[in-house]
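Every protein chain except one is present and positioned as in the full complex.
Think of it as A, B, C and D in the order they're written, each chain with its own count starting at 1.
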């Protein structure tokens, strides 16, 4: 029955579809299978939430590896008892990974790891340069998105965390330590009334900007870069204390550990990591000081040549996790005018 | 009824029904029991579910104005969608049923064409039509009727538009199928008694096509009430429907107990509608006049 | 305004279904206020003609004139017709009341009058208690009567009835027919009536139209058509006739002998000889009921011929019996009223045929 | 195995539709190889009875026995019936060929035989060229003939015919009836035939069943039922009768005078007096065609009564005329063959009524 998960002939991997999974398939899974004889059954999901719902309703061992987002999700999975314990000795390539990406994960799981960081990016402010100058964007920062002048031309991600984060910035508070939550909700309401559309996917974000449905929104660095590459005149700016995030490859409890660890190590091989990064326009988690990343990677937005990621702020997992239940529910109402 | 036969084979209907009943029983009834049970549990701050018998979810769902408002909004949207589908869908159904063109089947297959394109893509493509740089604005700007693009997207109207587009084929096919079965002599009889074409339609064709119209309307209403993708893609921030709340509760907030209670509310409400349908518009009622 | 002559007129009307021509160059007039009956074999085009007049079937060629107006393209609901379909076409989703009230509603009759009229229509067709039922709750004959009531109640200008009484028993049918005739007279409505019942056709019609294969074979007053059929077809179709080829001899006095093919010689009248223009080759038509069968050898009068024969078969028809007789090597049929008991099979009898009952037709085939 | 007596037997059969009882305690036997005709007014339950025998309608109470086997619950397709529906029920989506071939297919007849049998069935109903058409391309009468062909071609054990000839003209109907009878004899198939045509019923049946309001009113040999109706209903329903209440006087010799309510006195026979057990209050039934009308005052025999009267109306029925006559303050109807011309309206005539034609019924109402 559930023995299926333990069979060493195959491991299950779930991730973002499209270009990402193509790159994974070609540069990681196929050679890995050739090398080990272990098949990688790959699946896709549309978002971390949806995936979690599926994992929660599955049997242990059914899902193995997943390309998850952010430290926050790591904490969530860990909190739900879905984490495993990696034997780092089996993943020598872990040494080349940016330390500041690994540390937050360790902190959550008592010094052990259940995942390896894989890539990172920012959620900054994207604006149409035809209508908003770089200067204006820099001057107004997060408050661009509560500017009455752009009513009906503003967008935003429909995710509660990002909304609250920006609400905190707009009410001049520290997102990881909000004092006046009501003020944040007010900012969110204000933004809501000006917004044309809360987008729910990268595709939507890109088309809203590309088709000039909106002039300003917060956006994912990689997606904005993709737009710029296509010749759209879109500016991107990380305000101070810009919102950074990382993506990791998480190993779920009940997985065949040895096989998974070998796959992880394989995926951290520079060629693999770089190919994936170039496909999705997010820099790999490899430390540029330790690994040669080629020509394109250094031009990606959010790329940190120092390999320290000092300039970015991340969701404090403990803080956000604590408020998750209340805030996510509350946002659901505020979003709808309540 | 062929009751001599029917009595000899009292079990016949049960044989006919058993595959459906088994399927629904195992894949719907029993699973829904879990949902009923879940609706009495509690979602804790840590994310794990508290097993027990709590009425909190039910109390919240039934007393909170938020849910009631969204529910009403949902029913309103579903209602308008259904009405529009009925009115707009009847005409092509009538045309296809009565055309002497040999292309009848072709026209029907064409009806299903949009389904080849994924629902999400199809819905999103309205943005290419109605958007600021979409086809309509492009045309109007080019012709010079307007000089700045119109804002047509992301409101309740576009949600209804998207739903109508999605549901229209269901209505058309249902109505067509009913229309196809009407004896032409009857409209002729009506006309011979002094009806003009339209009156004969109203007196004979329309009531006799009612089974299809009712079935189509039920489908449209129920499906419209249960969608979440259309409002997500074509609605503005406030244009949520009840299924969005269910989806969010279950997927985003991972609050299955609450989601269960919410979905049961919707189930009961739509179920009442179905009961009304089976009682007053359903097969038995309609069959009366045909037997 | 000049007085109208015809309620309905067909001029050179043709109806083709694909390759098949159902109605061929039909000319027909239905005088105002008259009762016209179509009689003809199954499939001869009666329903098709009615449907063309009603405007339910396209006319392939020719003109349809209703009340001096060419109406080929006038929609049916503007023709003010009462129509009874061969298969009734009652509205299955409406009660009997609503079925009958239907046409009245579209004539803006007020509610009270509708109720009143429907009630009397139901009384008329002897179904006073079925107003609340649905058509599928009625027997075949009951449905047919409702169809009739529905057509009559609107008091149309033209009444088109396609075998409206075929599902009724003889008595009821007769009552209906009397009622129909009364209504037709009272309303003065031109009526076209399709029937298979000859006695019905003969009893009711002002004008009888005998059709065959999509053409009008003969039309005229019923008695006239019956007594002077213009073709063997009509002779045979209306009632039962004995038809034999024969040759005509010179007349002697008021009668003349006809030599039938089989050898039998019959007497006929001068009048008949005139009818065939004194041609030599003729066909003699003797109606089955115009022959008297008796055991008596003597002719009833001088103008009669008496032929000995033997009865082969007898059909018992109630008040009448039908005898199949062999006489002088030929088969005859005779219909005679039964006095007490019919003659038995095998009985030797004589057939007496008055000269005036030997009708002549030209000899060519028609 | 004991020889079977009855092909079909109904024992105390009742059919209710909700509150309405369509068939009430019906007892009926259809002997093997016999031809049984149902005759009765519209809505009396003929179709319902046929459908119960066929197994299409549930029997509310009672037993249905086919060939000594209670078959209330036997599904229809196992009954080997040939059934012609009042409204044909042809398969609209099948060609005429396939309609007729349908039953043969289920009897494992091979293809060549099917083609052969269908062809001869089509010939039989005189529609040899319609095999490739669809039902909606046929006229009403043609459809009816196809329905008949479809039922006959399977050579069933029991043939149930619900007005199978109603849409045909008299001649064709007669030919069909002869064919039907021939087939019935050849196959020896028990046949139940519903018709509204009395002459049809009288000519064809081995047994005639007269129904009324869901019960059998009288059954027996056709001639017997016709001549000796057991009730005023039957007397009136079969043919046309003059029925008057009256009182019986003492017989003198072979005849006895009957005093009718209106004052007229008629002669009747001892035999009739026996039939009513010499009751005093009786009803006299005189069939319309058993009265002779003439301008001659003298009775045709001593046993006749002659009554003077005046003709009010005349219906021309082809070979016959129907006279509505007022005589001694009472309304009479008489059907007489036409010799040359019918009597005119307003003519003064005499009605001659032989004593043996004055049938007596008991006086109570039935």
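The rule is short, and it goes like this: a contact is a pair of C-beta atoms (placed from the backbone, for glycine too) under 8 Å apart; a residue touches a chain by one contact, two chains touch by 3 or more.
Following the convention adopted for this analysis, contacts and distances are computed from a predicted model.
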| item | value |
| --- | --- |
| Candidate names "Spermidine/putrescine ABC transporter permease", "Dihydroorotate dehydrogenase", "DNA repair protein RecO" or "Recombination protein RecR"; UniProt protein name, chain not shown | "Spermidine/putrescine ABC transporter permease" |
| Chains shown that the absent chain touches, full complex | A, B, D |
| Residue among A:47, A:270 or A:311 touching the omitted chain | A:47 |
| Chain not shown: contacting residue from D:85, D:237 or D:323 | D:85 |
| Which residue of B:21, B:72 or B:146 touches the chain not shown here | B:21 |
| Touch residues of chain D, complete complex, unshown partner | 54, 56, 75-77, 79-83, 85, 87, 89-93, 102-103, 106-107, 150-151, 154 |
| Hidden partner chain, residues of chain B it touches | 1-2, 5-6, 9-10, 12-14, 16-17, 19-21, 23-24, 27-32, 34-35, 38, 88-89, 91-92, 94-96, 102-103, 105-126, 128-129, 133-135, 137-139, 142, 165, 168-170, 172-174, 176-178, 180-182, 197-198, 208, 211-212, 214-216, 218-219, 222-223, 226, 228-229, 243, 246-247, 250-251, 256, 259-260, 263, 266-267, 270-271, 274-275, 277-279, 282-284, 286-287, 290-291 |
| Touch residues of chain A, complete complex, unshown partner | 1-2, 4, 12, 16-22, 25, 41-47, 50, 53-54, 57-59, 62, 201-204, 206-207, 210-212, 223, 226, 230, 232, 280 |
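In this section, only the chains that are shown with their structure count from here on.
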| item | value |
| --- | --- |
| For chain A paired with chain D, centre-to-centre distance based on mean C-alpha positions, whole Å | 92 |
| Centre distance in Å when chain B and chain D are each reduced to the mean of their C-alpha atoms | 57 |
| Separation of chain A from chain B, taking each centre as the mean of its C-alpha atoms, in whole Å | 36 |
| Chain A, residues touching no fewer than two other chains | none |
| Parts of chain C lying in touch with chain B, wherever the complex brings them together | 54, 56, 75-78, 80-83, 85, 87, 89-94, 102-103, 106-107, 134, 136, 150-151, 154 |
| Footprint of chain C on chain B - complex, ascending | 183, 185-186, 188-197, 199-200, 203-204, 207-208, 288-291 |
| Complex contacts: residues of chain D adjacent to chain C | 17, 39-43, 46-48, 86-87, 137-142, 144-145, 162-163, 166-173, 196-199, 202-203, 222-223, 226, 236-239, 287-290, 315-320, 322, 335-337, 340, 356 |
